[in-house]
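Excluded from the complex is one protein chain; the other protein chains are retained at their positions.
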Amino acid sequence: MGFDLNFMFVAMKESIKYIPVTLLLAFVPFGVGLVLGTFIALARLYNVKVLGKLLQIYVVVIKGIPVILQILIAYYVIIQAFDGVAENLHWALRSKDIDLIYIALMALLFFGTASISEAMRGALNSVDKGQYEASYSVGMTTTMTIRRIILPQALPVAVPALCSSLIGLVKGSSLVFMISVTDLMNAALIPANTNYKYLEAYVAAAIVYWVINSIIERLFYTLEKRFSVYRGESAL
Amino acid sequence: MIEIKAIHKAFGKNEVLKGVDVKVNKGEVVVILGPSGSGKTTLLRCINFLEKADDGELTIGDKHIKFKHASKKDILEIRRKTAMVFQTYNLFNNKTALENVMEGLIVARKVPKNEAEKLSLKMLDKVGLSDKYNSYPNQLSGGQQQRVGIARALALNPEVILFDEPTSALDPELVGEVLTVMKKVAREGMTMIVVTHEMSFANEIASRVIFMDGGVVVEEGTPKEIFNHPKEERTKQFLKRIVPEWNYVI
Partner (left out) sequence: MGDFFDFKLVIAYFPGLLSRLHITLLLVLLATLVGIVFGTMIAFIRIYKIPFANQMATVYISFMRGTPILVQLFIIYYGLPRILLNVGVDINRWDKMFFVIMTYGLNMAAFMAETIRAAILSVPIGQSEAAYSVGMTRIQAFFRIVAPQAVLAALPSLGINMVGLLQDSSIAFSLGIIDVMGKAKVIGASTYHTLEGYTGAAIIFLVLCILLEKGCSIVERKLQSVIIGDGR
């Protein structure tokens, strides 16, 4: 039983057409998640009264439920709830008109934000407490302290964990086929529906994912090295 | 008797030992002084093969080897004739103080367990830690850990104990307790090669002092000779820097 290399490339070509979808599903949650996640990490760090606790619960829950369930639940909740709400508000929109990709984006956003907030929280905790004390004692406000002293020191530490989060989002995006969104993975499978050469299709998708994630790793690695130089550590 | 002849060691292009000869007789305490980078620690570490010297000869007791052609068996034999006390103590983190002292006896010298235990307890008594024998290293102070390290070396009854800056990592108030133990060990006749900056120790206990700089022996002699009448200019410069009150007789 041979391996149809030609067909693998056919599947790969189909796959590549949908790379933008996958990148959208990974990078948008990552970008937004970076901002939101940092705020969440800061809120938890400073133990902001009620919010801190609530956010802690949010992070624990989101990190405890598998991504696929988050995507599925988001889908069913929105589809089932939307029609009821839309009727009450007299909107013309119906659930079947929503582009499902927004649901996928939303679910991945929740997921990504939780993951990134943990990465940032670890990094913020790693900054020596003495830094805060020194800043306050020269008269800086909390905001200035965070912006000018703490975050710049926390970011380099956060880089590996953030890389992990982004790669996790790329891999998580492969699950959107469950709610009928076409991304690079099920695009590879479409041609295989006629000739049943699924192995070749999955291998094609695997290679595309592998390349994307390897590039991401390389980028973050370079980022980390640049940070180390600024921190005065050896560039080795 | 320990003798090193013409030892050479380079790290890449950096020649750290440029042909050093050292002879230590039984019962002698030899202190090696020198600025950092002089090669003194490397010399010590070459003796028990934690660094592999490029060239030269080593004789310990009746065992004679050439560094270049030392076999695994040779190295093991040499290590079983020596013991080392480290600057960072290097106690086995997963063993209690007693187990640390026993470890080498049981595993490397095939001493039966209860004999090893008796001997180890005796050694821990000698260094003043009889009440800590069940403690783990992370429950002991730096000075206590180092004394366990010395007990560990003593228990092996080696031909020579190598001390690599044993007090450099200690808080000042803990240095004294370790030096006291070292002086006791010296007075009992153990052969010791000590790399240190503690001049008072050298002056009190050393039979001989060797001053190294830039990978060679610059000068050697009794403590009195080296501290009071150094002959070489480099020796004088070093002493002036390390011991500000040097001009006054120690």
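Should a chain be cited, it is by its letter among A and B, assigned in written order, with residues numbered from 1 in that chain.
Just so we're on the same page, a residue touches a chain if its C-beta (ideal position, glycine included) is under 8 Å from a C-beta of that chain, and two chains touch if they have at least 3 such contacts.
Bear in mind the structure is a predicted one, so any value in this text is a computation, not a measurement.
Contact with the chain that does not appear here is found for just one residue of A:V35, A:V61 or A:A134, A:V61. Per the touch definition above, the residue from A:Q131, A:N213 or A:S228 contacting the chain not shown is A:N213. Residues 1, 3, 60-61, 63-70, 72-73, 76-77, 80-81, 84, 167, 170-172, 174-175, 185, 198-199, 202-203, 205-206, 209-210, 213-214, 217 of chain A touch the missing chain (whole complex, contact as defined above). Counting over the whole complex, chain B has residues 48-50, 76, 79-80, 82-84, 86, 88-96, 103-104, 107-109, 135-139, 152, 156 touching the chain that is not drawn.
As a working rule, only the chains that are shown with their structure count from here on.
In terms of their C-alpha centroids, the spacing between chain A and chain B amounts to 55 Å.
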